[in-house]
Structures are given as C-alpha cells and as structure tokens.
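Of the protein chains in this complex, all but one are displayed in their positions.
Order of writing sets the labels: A and B. Residues in every chain begin at 1.
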Amino acid sequence: MTTLSYSVAIILMTMGLWAMLSKKNLIKKLMGLAIFQTGIILFFISMGAKEGATIPILDHHGYGGIYSDDYANPLTQILMLTAIVVGVATLGLGLALARKIYAHYGSFNEDDILANLREPNE
Amino acid sequence: MIINMVLVGLVAFGTTVTHGGPLHSVFNALVGVLLIAGLLFFLSTCVGILRFPDFYTRLNAAGKGDTLSTILMLVACALMVITSAHHVDRTVVLSAIKIIMIVNFIFIGSPTATHALLEAAHWSEIKPWKRNDPPC
Partner (left out) sequence: MLIAIEVGLLILVPCVAFVALWLRDLMSAVIVLGAYSFLMCLVWTGMGAVDVAFTEAAVGAGVSTVFFIAVLFNTTRNITFNPLDVSSKLVALVACLGFGYVLLQGVSDLPDWGDPYSPVNAGVSTYYIENAYADTHVPNLVTTVLADYRSVDTMLETTVVLIALLGIFMILKKDRPAQSDSSDTQAHDSLIIRLSARFIAPFIQLFGLYVVAHGHHSPGGGFQGGVILGTGLILMAMSMGMASAKRLLSIPRMIILAAVGVLIYAGWGAVPLVYNGYFLDYSVWESVFGSMARSHSMLIVEIGVALTVMCGMYGIYMSLVSDGGMQEGL
C-alpha cells in the first residue's frame, strides 16, 4: 500500500501524458487530460491520508478533545475539490474548441486538420 | 406506494426491536437474505448482459435485474442501519428514511433510463433478434 498508491498515480499520469502526446484524435487527447488530472488528485489524496483516521468531519461537535491524528488531512482535500470543478470547466472549454474545429475542418483528426490547414482551398 | 408502506412499517418495527433479543436475530437474518438475493440477481443480470443475443434482450436483463437487485440491497442497508445501531435515535432513523428515498428514486429513474435507451435504439432502427439469426 505504501508505494502502490503513489505508483498508480504515476502510472495514470504517464498514461494521460502518452495519450495527450501520441493520440491523433482531439477527444482522446481531452480524455488523456482528464486521466492525467485524476492521477494528480490521487497523488494528493494519498499524501493526505492517515492510517486509522476517519473522515474530516468532527464527531459529537468535538467533545472529548480533537486530535489531528484522528482525522484525515482536510487541506489536500479542499485543494483537489476545487481542482475537480475547475477541471470540468476547462474540459468544457476544450470541448467547445474541439467542436469549433470540427465545424471548420470536418474532423477531429490532427493529421486531417493539418492537411486542411496547408491547403485551404480544398 | 405499497412498497413504501411495507418498508416504513419494517423500519418502524425494527426500531422497537431490542438489541440481542430473538427478534433481533430474525432481523439480522432478513438483512443477510436480502443482501444475498440482491447479489444473486446482480449476477444473473451480468450473465444476461453477456449472454443474450441482441441489444433489446440485453437491455431487458439490465433494466429489470439491475433495478430489483439495487432495491433489494438498499432495503437491506436500511434495515442494517437500524439493527446495527446500539441505541436508536433520530439520526439513525433519518439515515434509514434517506435510504428509502433512494429506493424510490431508483424505482422511477432506472426503468425510465432503460426506456430512453430502448427508444433511442428503436429510432436508429436496430432490428430485434429473431430465432435462427446469428447472435450479434
């Protein structure tokens, strides 16, 4: 478990990067971006996890003392919470751009778009 | 509606059962039976989706089996919240009621989603499978 969650995060990041670099389809590139993002979120969340700790919501309004070992780290969680929402907004922006490109060139494929760019009369 | 009444009655009855009494073990057995039945129906749904020949029959398996098994397991969860609590208070009953609300929404939502998928398939003119056709 110690290295597994970090390794899975890195594998996901590598997979997303590979999809963004080598896939020709714009939608597949955006999916690679989403997978890269979840990899980073997984990394942050596993950094903030504590063994034997519960969720960061206080029981019984904190009677009987609050010890930081008992609750998972809220800081990494809120950073990632806002990152998810902003991620979907930027994903929508990327999809809008892809939609516009499709309306112009009739394809999601990078090579077709490049060929159309070079010969605009076609 | 009838299902709701039965469920609310079960939960209300469950709150009166004392911890460790004979009725308590009956309730625990009921939870186990419901959970296992739900899992069995889920298994048959999976088998159906994989083995049926065309889109319509597969959706039949998915729509029916999925709804029933989810509802069975959620009812088991609602009863388990009640029976496993050491002392029944407002929050415990509230959790059980929330789970019953989820049962209602799944009861409406899941068949509607199946219906939407079926209509989409009908518009895009997918032919139903006939006997002697090769499975697709």
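The rule is short, and it goes like this: contacts are C-beta pairs under 8 Å (C-beta built on N, C-alpha and C of every residue); 3 or more make two chains touch, one makes a residue touch a chain.
Bear in mind that the values here come from a model prediction, so they are computed numbers and not experimental data.
Remark: the absent chain touches shown chains A, B in the intact complex. Of the residues in chain A, those that touch the hidden partner chain are 1-8, 10-19, 21-25, 27-28, 30-32, 34-35, 38, 41-42, 45-58, 61-62, 66-69, 71-78, 80-82, 84-93, 95-100, 102-103, 107-109, 111-112. Interface with the hidden chain, as seen from chain B, comprises residues 105, 108-109, 112, 115-116, 119, 123.
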